[in-house]
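Coming up: chain A.
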Amino acid sequence: MPWLPILIAVPAVGALGVSLLPKGSDKLAKQLTLAVSLVVLALTIAMATQFSAGSKERFQFAQTYDWIPAFGVHFGVGVDGIALVLIALSVILVPIVVLASWHDTDASPDGHAEARPKRSTKTYFALILALEAMMIGVFAATDVFLFYVFFEAMLIPMYFMIGSYGGPQRSYAAVKFLLYSLFGGLLMLVAVIATYVFQAVPQGGEKSFLFTELIGRIQDPATQKWLFLGFFIAFAVKAPLVPFHTWLPDAAAQAPAGAAVLLVGVLDKVGTYGMLRFCLELFPDAAKFFTPLVLVLSVVGIVYGAIVAIGQTDMKRLIAYTSISHFGFIALGVFAMTSDGGAGATLYMVNHGFSTGALFLIVGMLIWRRGSQFISDYGGVQKIAPLLAGAFLIAGLSGLALPGLSSFVSEFLVLIGSYTVYPVYAIIATLGVILAAIYILWMYQRTMNGPTAESVKGMADLNIREKWVVAPLLVLIIGLGFYPKPLLDVINPAVKQTLSTVGVSDPAPKVPAAAEQKGAGQ
Partner candidate 1 sequence: MGEQITFWVLAVVSVAAALGLVFNRKAVYSAIMLAVVMLSLAALYAVQDAPFLAVVQIIVYTGAVLMLFLFVLMLVGVDSSDSLVETIRGQRFLAAVVGLGFAVLLILGIGNVLVVGEPSLTAATQEAGGNVPALARLIFQRHVFAFEVTSALLITAALGAMVLAHRERTTPRPTQKDLARARFLGPQPTPLPGPGTYARHNAVDMPALLPDGSVSLLSVNPTLARHEVEGDTPATTPEAREAAVLLVAAEDREEPAAEAGEETRTAGEAEARAEADAEAPAAAARPEEETK
Partner candidate 2 sequence: MTTHYLVLSALLFSIGAIGVLIRRNAIVVFMCVELMLNAANLALVAFARMHGNLDGQIIAFFVMVVAAAEVVVGLAIIVTIFRTRRSASVDDVNLLKY
Partner candidate 3 sequence: MTSLLAAAPAAEIAQASGGVLGLSWLMIALPLAGAAILLVGGRRTNSFGHLLGTAMSLASFVVAVLAFFELLGRTAEQRRVGVELFDFIPAGQLDVKMGLLIDPLSISFALLITGVGSLIHIYSIGYMSHDPDRRRFFSYLNLFVAAMLLLVLADNYVGLYIGWEGVGLASYLLIGFWQFKPSAAVAAKKAFIVNRVGDFGLAIGIFTLFATFGTVAYGPIFEHADKASTGILTAVGLLLLLGACGKSAQLPLQSWLLDAMEGPTPVSALIHAATMVTAGVYLITRSNPIFDGAPTAQLAVAIVGAATLLAGAIIGCAKDDIKKALAGSTMSQIGYMMLAAGLGPAGYAIAIAHLITHGFFKAGMFLGAGSVMHAMNDDVNMRKYGGLRKVMPITFITFGLGYLAIIGFPGFAGYFTKDLIIEAAFGQEGVRGYLLGGAALLGAAITAFYMSRLMFMTFFGEKRWDKDAHPHESPPVMTWPLILLAIGSVGGGAFLVLGDRFIHFLEPVVGKPENHHGFNPVAPVGLITLVLVAAGVALAWVMYGRRPVPVEAPRGSFLTVFARRDLYGDAINESLLMRPGQWLTRFAVFFDNRGVDGLVNGLAAGVGGTSGRLRRLQTGFARSYALSMFFGAAIVAGALLLVGNL
């Protein structure tokens, strides 16, 4: 069964269907979108049950069709553990986002600080589905060219979601987002084409864009370095790493909450996913050469993002800056090139999607009630909306990687994995843990604690729909915090495969105690 093409096709067709609905059928559009996204989720779960973690194949469920034979371009899809968990992240987030965005296109209620007119509902939901198709496609692509196509095409729905449905400065934010991404994308396009041109074709082989065939074909060190930079800068803009980050706070702050979740939760992961998949495996020597640079960027991003987050006055911008800090962690894990760091970074991508997604959605609910993104407009919400505050706290604590919540496992793995090879960087990165506590708890204190502010009096607590939005995320956050094994079991072989392609191995401990422990245990 061609699982992945179906997975891409279902939401794409759904998007078309939703956009073709007659005018005025807003409710139907929402229900149809939700149904399609749930179908996709069910299909993904069905696919995941057939995934075999121990398989020797590089990609499972692989399907390859010729697309442009003249240039060796294929419609090639397939997943390994890394791609699978990220696809799972996407398809889990989409129904939640759909449910959370139920009223996002309505006109703003009375008494809102910012008056928003009613906007086309079906277009918005069709865009979400279109985006879902592309998100699945980008993670499933096994052809570099196909990856690039999805990578760039994803911008389009997101551009409209920000530019048409966002806050007061939406068009500035949308254009900034688009220009930044296109800048990165352009560099990547050059690198993609150059990769095709400069590949060393083995005897009897053909030039190809297929990822598995490209591995090891770029041998010249200088070429590797240039191509690595081409890919890396695109991914660094996407991820985003400091100093390519300033589009994210604007985009995330202006985007509607649901779009912000998809943007930060999934779209940006394409950047770090790309680093892990393409930068490392296609250009291993260049990756090793540039590792110090990337590590500096990551560590600076971790600390800098956190410090700037502390100083924010706008909740959505604050969360965006925390994400910049978190992306630093992910990049650190990827470029530590240890099995722990890699597994941690991959797990971090998933967990960050859930925890930041939850934060954005809950903040979105707050903003929907009050109409302001500014922290100073809130205060004492816990007293009148305890559930909302509780959910906010759990999501926030996950953001600061509290043990027992999902982010902890990944952050711990990243740090421990990088500490074994780059202790100094890891120690500086660990400072981010302290700063995380400051930015999250300070925001929580200013919005939720203290005497109830005049402006939030009469604020409603979570309603049924919102509980259904928040509950799955919190369950995932807590569940994965205590039992991350199912994900790690899927991720580990893929990470090991990646690292063996790069040709690195974990450093051995100075006093190997673990081996003896296993021996003693038997």
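Operating definition for what follows: a contact is a pair of C-beta atoms (placed from the backbone, for glycine too) under 8 Å apart; a residue touches a chain by one contact, two chains touch by 3 or more; residues count from 1.
Here is how the candidates were picked: all candidates are chains of the complex that A comes from, given by their letters.
For clarity, every value in this text was computed on a predicted model and none was experimentally measured.
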Candidate from this complex that touches chain A, chosen among 1, 2 or 3: 3
Candidate 3-facing residues of chain A, complex: 176, 179-180, 242-243, 245-247, 304, 307-308, 310-312, 338-340, 342-344, 380, 382-383, 387, 390, 397, 402-404, 408-409, 412-413, 415-417, 419-420, 423, 426-427, 430-431, 433-434, 437-438, 441-442, 444-445, 448-452, 482-485, 488-489, 492, 495-496, 506-517, 520
